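Right, one structure below, let's go through it.
Note that one protein chain of the assembly has been removed; the remaining protein chains are unaltered in position.
First chain written, first letter: the chains are A and B, and each begins at residue 1.
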Amino acid sequence: MTSLQLSSELRRLIYTIESIPELEAILLLQQAPEQVWNENSIAQRLYVSNQEAGVMLQKIVAAGICRLFDGTPPGFIYAPASTELGDLINQLAIYYPRHLIEVTNMIHSKANSNSRVQQFADAFKFFKDK
Amino acid sequence: MNSDSTLTEMLIGATAAFYLIIGLFFIRFWRSTHDRFFLFFALCFLIEAANRIMLGLFFDFREASPIYYIVRLISYSFIIVAILDKNRRSKIGK
Partner (left out) sequence: MAAVIYALCTLTSMLCAVLLLRSYLKSKYRLLYWGGLCFVALTINNMLLVADKLIFPDWDLFPLRVTVGFLALCFFMYGLIFDE
């Protein structure tokens, strides 16, 4: 496959991510979809505090990327809300390692106004895909 | 030279400054979004700024030849490129 372009849907997904640890948490979930994660396991893998990991997981659940798993032990499991979202995360998993600096800059630089300003560029697309 | 011309000169200068500033805004958007669409717009506005500066410095610039408007057309062509580029990529897409 030729190298992945940064489509506008993927760009928009990246803008919703607030920090690099959050992005890496999402990719952790994606890479081990059968595994049940909790605050401790995420915190350990990403070198963040349990509290931060908990906050990130709440946000990831709210975004429809994972869901609560109440088995034994309880935790969170990878469950993208739609196939499009799952595809986008798969694309992100390919794109991110190859464009580390670009994605990091996008996340760190004023993510909120980015997604709004991006609408200016998107206005010029003749065919609104989706 | 009639009395209009001082005001006109002033407006040409002010317009040049505004084109420059708007161009810089687009440079900023380009750097934060990494979307080269904004780079094309920045180039358009910055070229127009340079065009106006030339017009302000050499008033004959507009009378002697149509080059002032050719430069404007070149700057607009960057907008065309931006639009084509944005639509080309969205078709290749995923």
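In this text, a contact is a pair of C-beta atoms (placed from the backbone, for glycine too) under 8 Å apart; a residue touches a chain by one contact, two chains touch by 3 or more.
For clarity, every value in this text was computed on a predicted model and none was experimentally measured.
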Absent chain's touching partners (shown only) are A, B
Touching the unshown chain, subunit A contributes residues 113, 116-117, 119-120, 122-124
In the full complex, subunit B touches the hidden chain through residues 4, 7-8, 11-12, 14-15, 18-19, 21-22, 25, 62, 66, 69-70, 72-73, 76, 79-80, 83
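Throughout what follows, only the chains that are shown with their structure count from here on.
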Per the C-alpha means, the centres of subunit A and subunit B lie apart by a whole-Å value of 37
As the complex stands, subunit A meets subunit B at residues 5-9, 11, 87, 91, 102, 105-106, 109-110, 113-114, 117-118, 120-121, 124-127, 129
In the complex, subunit B touches subunit A at residues 29, 31-35, 37-38, 82-83, 86-87, 89-94
